[in-house]
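Just one protein chain is left out here, and the rest sit where they should.
And then chain A:
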Amino acid sequence: MSGKPKLHYFNGRGRMEPIRWLLAAAGVEFEECFIEKKDDLLKLRKDGSLLFQQVPMVEIDGMKLAQTRAILNYIAGKYNLYGKDLKERALIDMYAEGMMDLNELLMSYPFQPADKKEQHLANALDKTTNRYFPVFEKVLKDHGQDFLVGNQFSKADVQLLEILLMAEEYKPDILAKFPLLQVIEQCCFGFVLQKFKARVSNIPTIKKFLQPGSQRKPLPEEKDVQKAWKIFH
């Protein structure tokens, strides 16, 4: 079945959002089929459309692809966002996997029980500023190039931008706040990340995605959390 890729998920970010980002960054138009109630999910399962009975699922190039990584890797490979050789792929994968871990932490925050929320967020922000952001800051600083890998726009850059914006939603000044370990890194640290963010946001396809009316999903509200809970439990 040719035509636009078709995304099956509920109307929210979750695990589908990185896929939306990547398609948007590749300039690929896509359709969305929203799961609104449990019956929608059950129907998809019954049809045999969901390999492991789970979403995300993306219909693309005649396949019904499941598993977020499989989908992201396929899109990245198809649209030349996966580096030029094995070693660049390895770097992209390493960075992307780290970002996925961080994404999990941030993404799961709205779904935490009320009494665990505060601690969860504190932990997530701590890891953001102490474990993950410093790594990418260093990568950019070390090679002084515009993009994370191989001086070329890749899936790693798209995922980084998504994470930076998501972290800022929780803590607007998060890019400015870093541990003062070494005097030299101190001056360039936040500045390089901010500069990077401005640069990637200007690429035409990403710019379009960041504008209102695009298919980018907002932060989940309480009603979205309840809805998701009802569908998946």
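Everything below uses one rule, namely that a contact is a pair of C-beta atoms (placed from the backbone, for glycine too) under 8 Å apart; a residue touches a chain by one contact, two chains touch by 3 or more; residues count from 1.
The rule is short, and it goes like this: contacts and distances are computed from a predicted model.
The UniProt record for the undisplayed chain lists the protein name "Glutathione S-transferase", from the options "E3 UFM1-protein ligase 1 homolog", "COP9/signalosome complex subunit Csn1", "Glutathione S-transferase" or "Proteasome subunit beta".
For the chain left out of this panel, the touching residue among A:E36, A:D61 or A:E169 is A:D61. The hidden chain makes contact, of the residues A:K37, A:R69, A:K84 or A:K230, with A:R69. In the full complex, chain A touches the hidden chain at residues 51-53, 61, 63, 65-71, 73-74, 77-78, 86-87, 89-90, 93-94, 96-98, 101, 131-132, 135.
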